[in-house]
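Encoded as structure tokens, the structure appears first; notes follow it.
Only one protein chain is missing; all other protein chains are in place.
This part shows chain A:
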């Protein structure tokens, strides 16, 4: 673009040349112009240099060197620029022409090169020396001969090769081949072994030559290695680095596979192909025989083991099942192994005992055994016994159990005949038995609604009875109530009130001995339930209070001590000897020491400091907010926006309601309040709730 604009300017300038032109301008109306002379006059009067009037360069004005001379006027300068421009243009043109010429030359050369390949006679071109038939026939014959000779040579080669291939190998040809196995190993393999060439890379083959291996042997070796790895021998060898073979090896476990390979024994085949004649083999066998000394002593008879072999153990199958259990218990030396007397009265209890208790006990026994003697045999035998016992127990039939029960009951009957007679009779009658204990247990169940109602009813109907009940610590009243309800006759036992009643239960507490006793009773009956968490909290708060008290006490003590120390210092006249600055320094040091000690003590204190952290959020009315409300509140604070009008109103209303309810519940009855709220809700007056 710049070039273009320059060119434009130049052309414009050229068009305007020569500069005299503006003398010839037609002066339009209203335009005033002074002549150059007049202007020059004015200029002179103003103290300016006169105008330089450019004269058109005469062709003879060029200097001797051929360079045109430009005078120092505007026109002169412009002429110079124009000349320069022309020169530049000419140069550019010349350059372009040169380039074009070069291109043409290059193109021509390339074309020549391209067509050089096509020189000579082509297929389409006619042969220059057209053969006649005789020469052609001659040529063909020559060619045929040549071909025949070639074929014959090839045939020969082929035959030679075939002959080489068909040649039979003998054992003698194997002479000098390496075998990468130990001779003895090969001997162990049997009479005949098939050896194959080892798989190697070309490099290895170049280095070591052919090697023979037996695939069977290699396979076996690999298997052995794998088994060795599986055995997980400890890598640490306590007694030096002596390997099994007696060779001294340093950290042999880190040896490479290649190293191992290298250490393998090898031998070289001789011409015979059989081991028997192999010299090295014979030598080795002889050495082996020599090294192995044979003892002529008669081997000692082995001492029999203390434990019977596991396989020979046979747990005897006892004839009677009941007997077997007892016998086993005797064997184990555990009197509590089975507790038949305990379970005599209740079938269910008996069953439960039988199935679970002995197993557990046996296990514990085993554990004890193991802890003393780590004997696998014993353990194994015990497990077998246990398993058998369990199996047998599972098979027990109800009939058997019944029989067992009968037997046991008769045994018990021998000791206390009267009571047991009754029992057995009743058992035969198969009726419902209700005695004092079972009745009491029945009443001990969680207090249900019906129970409580019955109790209250009975209290209303028979207040005297309850009074009696309160007065006497006996379980009279309770039983009476039960009798009222269920009309079951129960034999009562009248006995003096001991610490523990005949029922085996603690004496019932009464409320006649003050608030503590009342509380204790309520507690005992489970009416007043203490919250374990609350108790824990109480304990914690107590601890905290104690901690704070201690801390305050300690602080006071420390202050006192510091005061005393300061007073002592003052008295001793220590300060008299110091300058003010020293005194200050001393005081500071003391303070620092004190602080240090205090902080150390605090650390000690804080070791057993258990803070009870509860986050409680209060709203603007001082109400406790629950988690949800607190979250909302925080969120609103964070985002800098509150809930809208409706929600705020709702909340305020809720709070007000709450307040009202609280006030009402404090004064009037809750039921009244409920009724009124329900009425308000349903917008009806006088609605009965029930």
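Everything that follows uses one rule, which is that a contact is a pair of C-beta atoms (placed from the backbone, for glycine too) under 8 Å apart; a residue touches a chain by one contact, two chains touch by 3 or more; residues count from 1.
Methods note: contacts and distances are computed from a predicted model.
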item	value
Per UniProt, the name of the complex member that is left out, chosen from "Bardet-Biedl syndrome 10 protein", "Large ribosomal subunit protein uL3m", "Ubiquitin-like modifier HUB1" or "Beta-adaptin appendage C-terminal subdomain domain-containing protein"	"Ubiquitin-like modifier HUB1"
Contacting the left-out chain in the complete assembly, out of A:48, A:69, A:286 or A:310	A:48
Missing-chain contacts mapped onto chain A	16, 19, 22, 25, 27-28, 30-34, 36, 39, 42-43, 45-46, 48-49, 51-54, 73-75
